[in-house]
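Yeah, one chain of the complex is gone here, protein chain that is, but the others are all in their spots.
Chains here go by letter, A and B, matching the order in which they are written, and residues are numbered from 1 within each.
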Amino acid sequence: MTNAWTDIKNTDLVVVMGGNAAEAHPCGFKWVTEAKAHRGAKLIVVDPRYTRTASVSDYYAPIRQGTDIAFLNGVMKYCIDNGKVQWEYMKAFTNASYIVKDGFAYKDGLFTGYDPEKRDYDKSSWDYVLGEDGFVTTDPTLAHPRCVWNLLKDHLAPYTPEMVERICGTPKEKFLKVAEMISECSTPTKTMTSMYALGWTQHSSGSQNIRAMAMLQLILGNIGVRGGGMNALRGHSNIQGLTDLGLMSHLLTGYLTMPSEKDETFETYMSTRLFKPLRPGQTSYWQNYKKFMVSFQKAMWGDFARADNDWAFNYLSKLDVPSYDVLRMFELMYDGKVNGYICQGFNPILAFPNRDKNTKALSNLKWLVTMDPLETETARFWENHGDFNPVDTAAIQTEVFQLPTTCFAEEEGSLTNSGRWLQWHWAGGTPPGEAKHDTWIIAQIFLRLRDLYRKEGGAFPDPVVNLSWDYADPNEPTPEELAKEINGRALTDLMDPADPTKMLVPAGKQVLNFSQLRDDGSTMSGCWIYSGCFNEQGNNMARRDNHDPDETGAYLGWTFAWPLNRRTLYNRASCDLQGKAWDPTRKIIEWDGTKWSGYDVPDIAPNAKPEDVGPFIMNQEGTARLFTRGLMRDGPFPAHMEPFESPVANVFNPKMRGNPVARVFQTDAAQLGQSDEFPYAATSYRLTEHFHFWTKHNRVNAALQPEFFVEISEELASEKGIEKGGWVRVWSKRGSVKAKALVTKRIRPLICDGKTVHVVGIPLHWGFTGAAKKGFGPNSLVPFVGDANIETPESKAFLVNIEPTTPPQEGIA
Amino acid sequence: MMDSPRTAVSNPPVQPMETNLTPRDLVRRSATAELPPPERQLTPVAKLIDVSKCIGCKACQSACVEWNDTHPEIEENVGVYDNPHDLTENMFTLMRFTEWINPENDNLEWLIRKDGCMHCADPGCLKACPAPGAIVQYSNGIVDFIHENCIGCGYCVKGCPFNIPRISKVDHRAYKCTLCSDRVAVGQGPACAKACPTQAIVFGTKEDMKSHAEERITDLKSRGYENAGLYDPPGVGGTHVMYVLHHADKPHIYANLPDDPKISGIVQAWKGVTKYVGLAAMGVAAAGAVLHGIFGKANKVQPEDEENAEKLVDAAEGRKEDA
Partner (left out) sequence: MNVDLSRRSFLKLAGAGVAATSLGAMGFGEAEAAEAAHVRPFKLTTTTETRNTCPYCSVACGIIIYSKGDLRKGETADIVHIEGDVDHPTNRGTLCPKGAALKDFVKSPTRLQYPMHRKPGADKFERISWDEALDGIARRMKDDRDANFVAANAKGIAVNRWSTVGMLAASATTNETAWATFKFAKSLGMVGFDNQARV
């Protein structure tokens, strides 16, 4: 989230699209009802289903899943055509005026440079025209035909209300009503917030869904302001933290990136990451990359990371593929190329697409370790549960270690919420039986491995035996010790660069924040963006001052938000070019002639003059990108792409299937279904009564929503002879499930490109362990393809068939 | 004196506190003719349920189960969102979902109403109850069941214009929402109101809740709900659980919420002071044993049961004369 949950109360219009906030984030949704009740805000819901969020909306419009880009492009076009643009903001704070190279174009659903063999673009033409000074050429009048603004207008031209209706199935008048309501937020004193979640990410073009809305928000001047922003409602309590801390195949901490094989030396690695400004005077914060990187290496390997060994750069892996994401790992496992796997608090057998493939993949492992507070289907993937898990137990040779862990109530530490708040919590209960903290388990395995490497030697033991592990009790590092390491400390006395006689931080003391980190090995910090969380002032994540001066919703004294306790990202954009708030009633910070100050920590150097430095300091441009150059694999503008399994062809290019650059493995390509065999458009989602596959273990939530079901329209039910509460079989090219039928008026057939499209809704909370009735997950049906940029599976749009059936059998199949 | 709580937005105490709801605070007691008037008048409280803010998340159900330590059954899915399928002795409150097409604009509205005891000012359950002290009403408006005194006859079910109480199949006693009387007694609001994510359920003095309702109704009218209004039905003397409805002109569209609830004529008619005295005279333990034999199996009052009850009461009266 660019903004905080508590900031949503400041909005005038909430657009819930690509999410279902009332159901998946009820207590965050409270701030929507607050805005409605006390600001007169309106709520729009755009969703294939009339959800519980829709039930309290002011306006609902249906949409076919997987067509959000067409809808949003249509809204952008409406706003531009009707002059509903916050011109001053858009001109100054985006790259609208930048001139783009002549070669770049878009035709037949594809951008310039497409190579169907490689399934990839040559992106060299997707770039700016640079002047002799090395800066981008611009035309502030926006008259130049090759400026971003004019290219964008051309790109959006086909997305008329009629085209939106044709692709999305949204009736034209409903689309126009939504577009009109949104366009009203183009004035500086009216703002809109976007609340989205996996309804946008779980598509092969998921990243572009989000980009389209971000661009709309920039055109309307709604980024960086109170009550505005792009608010990704993350699904798990610390999924934000794990991403920030780089527990991903392609990342290091704080969005530093893993080296690739091209980064042969530390120098090459740094040369591709030290981004220089593309416009005069801009900050381009990544110029500090080396300070963060060296401090990170020092946190990992202490004295073993030295200037003379390139800070132990060679201890890091270098990737030969963009990432070993979960889809790639399960593909490798399916191919028999993975021997062991550790699932920590994760249930892939229900979470990953194509369950049948996952079961086969896990069956190919020599050993599997699970760490969880609860039973999981993954730990018991070898156990036969009749129709619910029809495996041949004796044939599965995988050895399984199931390790019991503590849960939240029995442990201490911080979790990072969607609004980037790092909140500390304390243990309140004794763990059951022999359940242990995850940190203890990890430490125990690590210490054993380190001992084995010390005793036996082996493959490159250095990064393991030299890993910094100087905790008071190496058997179980404490949360405080780890948090202090994440924050970072001075390794030698740090003197003030402006006044070398002045000591900033004595050796051994915690750094104040990342501004004190150095690239000479004199500081260490596990994760630079978290620096400031636990400094010499103490554990800032444990702060509990809930005062909110003038009720802005900022709560600066409550816990700690990254970066630097900042609550609204890009908040300098809340002010005009002179540094005055666009909306004086919604001031965040302002320029007083010498410095920035206000209710939040300014997202700009405190003394950076407003007319000189742009608000988007993480970008080389200093502005936000309406045209994203070659930074995204599937195009610099969002373009309509159909899901890989779609009931209709892509109207721009009927031969194009899915995202043209998304990775598809050979075996999965053969398992994509066609609409003649699988005519219905399925989608998957959470229900408010459950959290993933956890709460089915809880008798209360199991009682509130006891059994797996699918939701279909009255029209489809009558067409297929399906009765309310009766059993149905739903199957795709990859699998089959049995469910109870919930026949509802909340799903209606859509007309897309002249064809009737029926939607089948499949919630995701059931399995074969726990207190609730045994059931299936939608992942049995979902295709094994991911988003082109980040490999998030396309769980929100795929094809199925449906028919009435008999109950599933529990016994051995 | 600690008066009624003003809000549910507070953290419960863990230090010992004196309870604020005692027999001295009763204004009505079932089958009890002469109840001394209370020494004090607690400020009437109310729970206000704003249906237009409700997202149907069932947090109220969850909080209710956890606070009251009940154990609702894990049932089957029968093609609806209402789970459990009905109020039970283990589920005192229930979200009822109705898909309603507004005939005026052909738009779908998903009406979600939290069902449960309305805590009527004129409680039909209490009036129908033949067991002395099994149902009580406090001066703050809470109608509570005192399970030790309950004989499981099911008359409260019949007496309730909202069809709320349920008889346990295990201990054959009647159960329903207590308005978290144990929380209110120490200055806390009900668990459901505390939990409600959107604060569609709020709690406070009845007066405050009525003025809060006015604000909500103004907002709803500004959004085109011309018939938005407060549901505080006069037929039962008003209630201490009230609704804000977007379509207050037709309460029945909200899963058959009665348009004009009244205590059944039969209940009003069949009861008389003699019957209270009669049951009191025979002693609750004895009555409980006998009545359980009669009503324990069936949870609904059948006509022949009523007949038997009449006979029993007559017999008890006879015994009283003997005593």
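Quick notes on this structure:
Criterion: a residue touches a chain if its C-beta (ideal position, glycine included) is under 8 Å from a C-beta of that chain, and two chains touch if they have at least 3 such contacts.
Just so you know, these numbers come straight off a predicted model, no measurement behind them.
In the complete assembly, the contact with the undisplayed chain comes from A:T253, out of A:T112, A:T253 or A:T744. Check A:A105, A:V129, A:L142 or A:C407 against the missing chain and you find that the one touching it is A:C407.
Residue A:F446 is the one among A:Y106, A:Y285, A:F446 or A:W727 that touches the chain missing from this view.
From the set A:Y341, A:F388 or A:W731, the residue in touch with the chain omitted from the display is A:Y341, counting the whole complex. Touch with the hidden chain on the side of subunit B covers residues 8-17, 19, 21-24, 57-59, 61-63, 65-67, 69, 136, 144, 146, 148-149, 178, 181-186, 191, 194-199, 280-286, 319-320, 323.
What we mean here is this: only the chains that are shown with their structure count from here on.
Measuring from the averaged C-alpha position of subunit A to that of subunit B gives a distance of 45 Å. Residues of subunit B that touch subunit A in their complex: 52-59, 61-62, 65-66, 71-81, 83-84, 91, 99, 101, 108-110, 112, 197-200, 215-216, 219, 222-223. Contacts from subunit A toward subunit B in the complex involve residues 22-23, 26-27, 29-30, 33, 36-37, 40, 50, 52-56, 58, 688-689, 699-709, 723-726, 740-746, 771-773.
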